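For reference, the structure discussed in these notes is given below.
Here the complex is missing one protein chain, while the rest keep their positions.
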Amino acid sequence: MNTFGNIFRLTSFGESHGPGIGGVIDGCPAGIVLDTDFIQAELNCRKPGQSKLTTPRKEDDEVQFLSGIYEGKTTGTPIGFIVWNKNQHSSDYDNMKNVFRPSHADYTYQSKYGIRDPRGGGRSSARETISRCVAGAIAKLVLSQKNISIQAYTSQVGSIKLEKNYTQYDLARTEENAVRCPDAAKAEKMAKLIMEVKAQGDTIGGSISCVIKNVPVGIGEPAFGKLHAALGHAMLTINAAKGFEYGDGFDAGLYWGSEHNDIFYNNNGQIATRTNHSGGIQGGISNGEDIYFRVAFKSVATILMEQPTVDVTGKETVLCARGRHDACVLPRAVPIVEAMAAMTILDYILLNQAKQV
Amino acid sequence: MNTFGNIFRLTSFGESHGPGIGGVIDGCPAGIVLDTDFIQAELNCRKPGQSKLTTPRKEDDEVQFLSGIYEGKTTGTPIGFIVWNKNQHSSDYDNMKNVFRPSHADYTYQSKYGIRDPRGGGRSSARETISRCVAGAIAKLVLSQKNISIQAYTSQVGSIKLEKNYTQYDLARTEENAVRCPDAAKAEKMAKLIMEVKAQGDTIGGSISCVIKNVPVGIGEPAFGKLHAALGHAMLTINAAKGFEYGDGFDAGLYWGSEHNDIFYNNNGQIATRTNHSGGIQGGISNGEDIYFRVAFKSVATILMEQPTVDVTGKETVLCARGRHDACVLPRAVPIVEAMAAMTILDYILLNQAKQV
Amino acid sequence: MNTFGNIFRLTSFGESHGPGIGGVIDGCPAGIVLDTDFIQAELNCRKPGQSKLTTPRKEDDEVQFLSGIYEGKTTGTPIGFIVWNKNQHSSDYDNMKNVFRPSHADYTYQSKYGIRDPRGGGRSSARETISRCVAGAIAKLVLSQKNISIQAYTSQVGSIKLEKNYTQYDLARTEENAVRCPDAAKAEKMAKLIMEVKAQGDTIGGSISCVIKNVPVGIGEPAFGKLHAALGHAMLTINAAKGFEYGDGFDAGLYWGSEHNDIFYNNNGQIATRTNHSGGIQGGISNGEDIYFRVAFKSVATILMEQPTVDVTGKETVLCARGRHDACVLPRAVPIVEAMAAMTILDYILLNQAKQV
Partner (left out) sequence: MNTFGNIFRLTSFGESHGPGIGGVIDGCPAGIVLDTDFIQAELNCRKPGQSKLTTPRKEDDEVQFLSGIYEGKTTGTPIGFIVWNKNQHSSDYDNMKNVFRPSHADYTYQSKYGIRDPRGGGRSSARETISRCVAGAIAKLVLSQKNISIQAYTSQVGSIKLEKNYTQYDLARTEENAVRCPDAAKAEKMAKLIMEVKAQGDTIGGSISCVIKNVPVGIGEPAFGKLHAALGHAMLTINAAKGFEYGDGFDAGLYWGSEHNDIFYNNNGQIATRTNHSGGIQGGISNGEDIYFRVAFKSVATILMEQPTVDVTGKETVLCARGRHDACVLPRAVPIVEAMAAMTILDYILLNQAKQV
């Protein structure tokens, strides 16, 4: 279950403190110019140490491609890649080897496998998302040829929330602040909250919103391959994700049908809808309108304060995490949300191509 | 994409007004006593006409098994089944043949395939969920041997919402009212709202919550096979679903890490957590606590009032639906949520078995 | 594992003496005119009782479509179908309920599942191939739009073997005799042998050859998706198949490289090869030449003579089969080979479409 996708498929590997994090991308169309600067820039977006809001841990993550490229272009064969782990402080985890960190995956991995790599969370570390960023960046390169764009942004930190719809923000301003929030005033409040929480060794969660533009009509499959189900699945595989909604989402229940229905009209020869409560997907298939959704993230489980817990023998004990950790995962999760969205949309576009005569 | 699951797999077929709705269940363990009364009872839970809250459409859905059973037991070979369509009023849909109903799948199916069965929504009809109920009922039979129980209930209709956690209700009382809500007082209010909405030819949405008990520790797969991602995917494939959250879900962002973390302790030799913000899943793997989640549903798209729309040529027109429709899908969606949960949990239990030496 | 294919997928169900044999075809392109006469004719090719060479068992197999078709065309949604079992003589199998027939699947199914349907071999019966014929016929309808044709024929019965290459026969004459062999003289000898074997209550095997014309260049996938590996897998799933070879097959080892290599030349602007030892596939991908292969079949396991065996408790006993059985499966397996070839080629053509930008 370390493979994602049907046609455009990422198989990922790697642990936080092992030799590296990498993957194999299978099913990437041939002839795509591999813009390595772009890919590296995408990867840099997720790396720690970008601002004082994130962990001071330095991870100079550089991707090395291992196959599937010839004279700068994809060849249609699998693209292997690796980001070597450097600057790992495995000793930070010595005291956790036999102890289960609360709300981490230590206990569940140990129970499932009877063994686990405790250094930095091993496979359950958020470093696993590196491979998603790389594959997502390549998916974006393919999608950009089809004029499809994907933009995610932080829409909530703690109780500070963007109240307006994405159409009312200039999403191009997302990268102007360290929180990755297109509303500068809210961003400042969010940043302040994160610093406050951090000062206490604590952590905070929130939500990320994402908008996908120019997906053609007809992408998505009936029944179990609904496009929003694929997007939801993709988002919920991101570490710390707790929920997913698209279109009006959980608020949809508040509307009556007559308010919620999106009325079709003829927009200069193109069928369009006057509203977009549906979030660009109807019956599981894209209708040509903007696709938008929101992902909930919990606060980071690692806090720099004492917590009671148990060790591998079941004995109760007390744990105090050391190390360099994020107080809020949101800003660094923005590129991951985009990467997963890009892979999903591309995969379903390719899948749709397979269904034609 | 009409197949769901990895090991326990349902492949479904059928349209609303075609000969029938059915499916093939592959990977069901052998030797399970097929309690057909139980399966039929599960199916009856989703059928229309159970109360005045739901559509007066009568669908005497009876399942006929076509294979995979010998002397009342599953044989390990594929279980084919069909529920024959009866009592279809295809003429109700004559005026919709060339018109796209707002917020339905008519336009997207037509665009994707260049052809569609317009009678009763064809494949996109909620009758498709019949096959899920049958497969879910069989999954429940297998899970009951492992003492695993699944209980869903209506937790919100419009703005009427259960405020308390599932632990504070007697879920056994869910079936005591037509809304399938364990809080009798709230249920009454919800029913009143539905009748009000219905009187106006309108519709309303809400949310369904679900609790799964006694899932052993260790179910779920790392990375892209996280148990909650599988559950989220499963739920989002249900017609009209708009969102999914587990554990604290979208509220998780409001908690600081020190509040949200679930502290481990030794409960008479068994490791347990003092709280369950995680919703029974940590790092994508079950931790032995109750699994709970919530699914958002929009209002039914078919309303009995005039709506502007376009026809297949793009010409603007006006549509007024006829026929017998639900004003609120929630009560009838409760068994679907349970069915999808049952299939997912069983599938992942079987998958976990495959990973042992 | 009752699903075949990646994009064009058949999920099959059904036992020999259960209600029926059927399946679900998912991923069939939309808009295909469903020529039911053609499909029924294909099905008739495999049915017993066509000549004195085959079993006198009468199986009036008529396919009933259950979904996926609207106004005579495929809609892109799953095509459910069933062929109801009739004329079953289950009592013929009463004496086999607790006995393992030699070289049948009785013992292995019983061991694997702890239960089995003993009537007519249950799921392991050759009646299971009915669903392949139906799906294969539909695949042929799609392929015929691309001018791709598939022709199989009996090339060996016992030691009577066609010595010449397929190019030296008029394959259109295959259906002129009951053996389905394009060489009339050899066909007569084969028929005589089959009657001889049959007279003794015994059975005989042989091989079937198959030629696929007009597959475009580029179909097949690197590494584990090689086209010939997919074809081989497909053929080896047919009951009684014991081997598969393509191009020069097992004889390839006899040639030196300088003899075996297929020299490329320019055939009026189209690259072609002067010989076709490769069998139309190079590096796992079609090269535009004819694809041809051969499948070995063992003699039917059911013989009408006494055989020692054991019962389910392991006690040694003697079995004498009753019932109406084929003395030679070859003639009736010809349409199955074509059906599996059609499904495989179509699946890989659709898969190839998914890999383009």
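A, B and C label the chains in the order they appear, each numbered from 1.
One rule holds for everything that comes next: contacts are C-beta pairs under 8 Å (C-beta built on N, C-alpha and C of every residue); 3 or more make two chains touch, one makes a residue touch a chain.
From a predicted model like this one, the values you see are computed outputs, not experimental measurements.
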item: Partner chains on view for the chain not depicted; value: A, B, C
item: Of A:T77, A:N98 or A:S258, the one touching the omitted chain in the full complex; value: A:T77
item: Residue in contact with the excluded chain [from C:E42, C:D183, C:E221 or C:E338]; value: C:E221
item: Chain C residues touching the omitted chain (full complex); value: 1-4, 12, 100, 102-105, 107-109, 111-112, 123-124, 128, 156-159, 197, 202-207, 217-218, 220-226, 228-230, 232-233, 236-237, 242-250, 252-258, 260-266, 269-271, 273, 277-279, 281-287, 296-303, 305, 307-310, 314-316, 351-352
item: Hidden partner interface residues of chain A, rising order; value: 1-3, 9, 11-15, 18-24, 26, 30-31, 64-70, 73, 75-80, 82, 112-117, 122-123
item: Hidden partner chain, residues of chain B it touches; value: 7, 27, 29-32, 76-78, 142, 145, 222-223, 350-351, 353-357
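Note that in this section only the chains that are shown with their structure count from here on.
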item: Chain B onto chain C, rotation angle from CA fit, given as a multiple of 5 degrees; value: 180
item: Separation of mean Cα positions, chain B and chain A [Å, integer]; value: 26
item: Centre distance in Å when chain B and chain C are each reduced to the mean of their C-alpha atoms; value: 39
item: Centre-of-Cα separation between chain C and chain A, whole angstrom; value: 46
item: Shared interface positions of chain B, touching two or more other chains; value: 1-3, 12, 112, 123
